[in-house]
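Shown here: the complex without one of its protein chains, the others still in place.
After this line comes subunit A, so read on.
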Amino acid sequence: MEKSESSESLGSKLSSSRQASIDSLSSSSTSRSDRSFHLRSNTCKSPELRVLGDSNNWADLEEPQLLPNESLKETVKDVTYICPFMGMIRGTLTVTNYRLFFKRVEKDSAFVLDVPLGVISRIEKAGGALSRGEVSYVLVCKDIRNLKFAHKQDTQGRTSVFETVMKLAFPVSHNLQVFAYEYGQIYPENGWKVYDPSAEYKRMGLPNESWRMTRINEHYELCDTYPVMLLVPANIPDEDLKRVATFRAKNRIPVLSWIHPESQATVVRCSQPMVGANGKRSKDDEKYLQAIMDANAQSHKLFIFDARPSVNAVANKTKGGGFESEDAYQNAELVFLDIHNIHVMRESLRKLKEVVYPNIEESHWLSNLESTHWLEHIKLILAGALRIADKVESGKTSVVIHCSDGWDRTAQLTSLAMLMLDGHYRTVRGFQVLIEKEWLTFGHRFQMRIGHGDKNHSDADRSPVFLQFIDCVWQLTRQFPAAFEFNEFFLITILDHLYSCLFGTFLCNSEQQRIKEGLQKKTVSLWSYINSHLEEFLNPLYVNYSHHVLYPVVSMRHLELWVGYYIRWNPRMRLQEPIHHCYKELLLKRAELKKKVEELQRELISRSASSSSERAASPTRSVTPVQTFV
C-alpha cells in the first residue's frame, strides 16, 4: 500500500498545479487542455513532478509521458487535427507502440490529444484534400468518436505517418502482439487474483447436497469455451454430462451461475438445444433439466428464458438449433425475451454514433435518439433480466437462460439478473468477480466482438454486447443511486480499457485461450490498476443494504442516454457527478468538525478533571453520544 499512498500525494500536488495551468490558460480564448489518458504512475513520478510543477506545464510537454516499455515510433511536425468542435489545430503528432499523441504547436495554448491505438477501429484516407499537396486521414474509433488529420504530402515519397499508425494500430493483422504484452507496470495489488471460482461458489454455499462441482472440463475437453470449474446437479454423473453436451450448441451444457441463499432457486445458463428441423429430442437433456428443477424443492416448475425473439429461435432450427418444446420438457415453461442479435445491436450503435457525434441536432434530439432504437434494446435486455430476477426472487423458481450460443445475450441476462438479486455484485470487487465469472470465464468472445488489434473492421462478429451490459448497469445506478459501491467513472474506465489493449483483462475469447496465452503472467489485469486507485471509483452515496433485491422500472420514462459516455467528446457536455462531489465535501466537513469537537472535549475533560472531582459523573455522559459518530 505504500506505493499507492505515494501516488496519492502526487495526485494532490498535481491537482494544485493543474489549477495554476488553467489559470494561466484562461487568458487565451483559444486555449484548451485535454489531459486525457495520462498515466500518473510511480515510475514516472519524478519527471512529472518536475514538469508539472511549472505553471506552463502543458505547453512544455513536448512528448507523452511514456509508460513502462512504451517506445517512440515516429514524430511528425506540421500535422493538422481537424477538430469538429474547434476547427483546425496545427501541431505535432507522436506515435508510440501504444498511443497516438497530438500536441498543438503554439506555445501559449495547450491542446493535447492522447489516444490509445487500441481504440482505433479503422483508418481511412479521406478524399477532398484541404489544400494542394495535403492528404487527410480519418481515424474511426471504437469509443464513439472520429479523428480527422491532415498533413502535407511528402515530396520525397516517404509514406505517411498514418501508414505507420495502421501497422501499429492493428498488430494482430501484422502478426504482432498488442501492447498489453509489453506493458510492465507493477501495481500494489494483483488483479488476476480477484476472482477465485471456488471461493465465489463457496460464498454461495456451494457445493451442497443438490449441486456438485465437476472436474470434467479440467482440460477443456467437454467444452472449450467453458471454464474448468462447473457446477451441475449432484445426481447427474459426468458420463451423462457428455451426452447432454452433444445436444447443446458448442457443448455448452446447462450449469449453475447463481443460487438463491434461501429458496435455493438457481440461475442456470447454457446454449440452445440442438433440436433441428426434425424436432430431435434428448432424454439426457430432459432428465438433466428435470434434475435442475428438482434441486429446488420450493417450486415444481422450471422457467426457460430464451433471450431471442421467437422468430429467430424458430429460424435457428434450420441450422440444427432451436428451443425446448414444452412437450419434451415437462413442467418447464419457455419464455422468449425478444432481444435481438449482435448484428442488430451493431447497427443500432452505428446509428447512435451518427446522432451523437460530433454534434447533436438541436431540434430533433429525442426523436433522433428514438430512431436509433438503442434505448429500446437496452430496455429489452433490462426487462428480460428483471423477469428472471423476479422469477427467482418472488417465484422461488429456478431458471435456465440461453440464446443461441449462450455467450452474448445469455451473459447479459445472467449478469444483470445476478446484479439485481445479489448485493455482493454491486460492490467494486463483486462487480469484478461478476465480469470475470459470467463474461470472461464463460466465454464471451471479447477478441471477436471487439476485434483487438485487428484491421478487419467490418467483421460481422463485432458487436457492442459488453457495452450494452455496462450501459444497463449504468441505468441501474441511475435508478438506485445509493445501491452501488462504484461510480460512473468506474464504468467508463472499464469501457475505455475494453478497447485500449493496455491490460490483459479483455484479451482472448475464452478461459482456455487465456491460459494458453499465459495472460496472467504476461499482462497486467485492469483490476490491478482499479483496485490500486480505489478511491476514485467509489460512490460516496453507497448504502450497503445487503439483502435487498433491486427491481428497476424498465420503462422509457426512466431510461436515459448515457451522456457521460456517449457524448463525452463534445466539449459542451460537462462530465460530472455534482452530487458526489458535494457529498464528499460534506464528508470532509464532518470529519473536521468531529476532530474539533473531540479536541474540545478532551480539553474540557482534562480541565474539569483537574479543577473539580465532584462533577465527575456528568462529563462521561456527554462524551458518549459524540463518540457514536466516529
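Convention: a residue touches a chain if its C-beta (ideal position, glycine included) is under 8 Å from a C-beta of that chain, and two chains touch if they have at least 3 such contacts; residues count from 1.
Here, contacts and distances are computed from a predicted model.
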Name under which UniProt lists the unshown chain, selected from "Myotubularin related protein 10", "Diamine acetyltransferase 1", "NADH-ubiquinone oxidoreductase chain 5" or "Translocon-associated protein subunit gamma": "Myotubularin related protein 10"
Residue among A:Lys193, A:Lys319, A:His343 or A:Arg590 touching the omitted chain: A:Arg590
Contact residue for the chain not shown (choose from A:Pro84, A:Pro188 or A:Gly395): A:Pro84
Sites on subunit A contacted by the missing partner chain, in the whole complex: 7-8, 10-12, 14-15, 18-19, 22-23, 26, 29-40, 83-87, 114-116, 119, 143, 359-360, 362-367, 369-370, 375-376, 379, 479-483, 489, 492-493, 496-497, 500, 502, 529, 533, 535-536, 541, 543, 545, 548, 550-553, 555-558, 560-561, 563, 567-576, 578-590, 592-594, 596-597, 600-601, 604-605, 607-608, 615, 618-619, 621-623, 625-626, 628-630
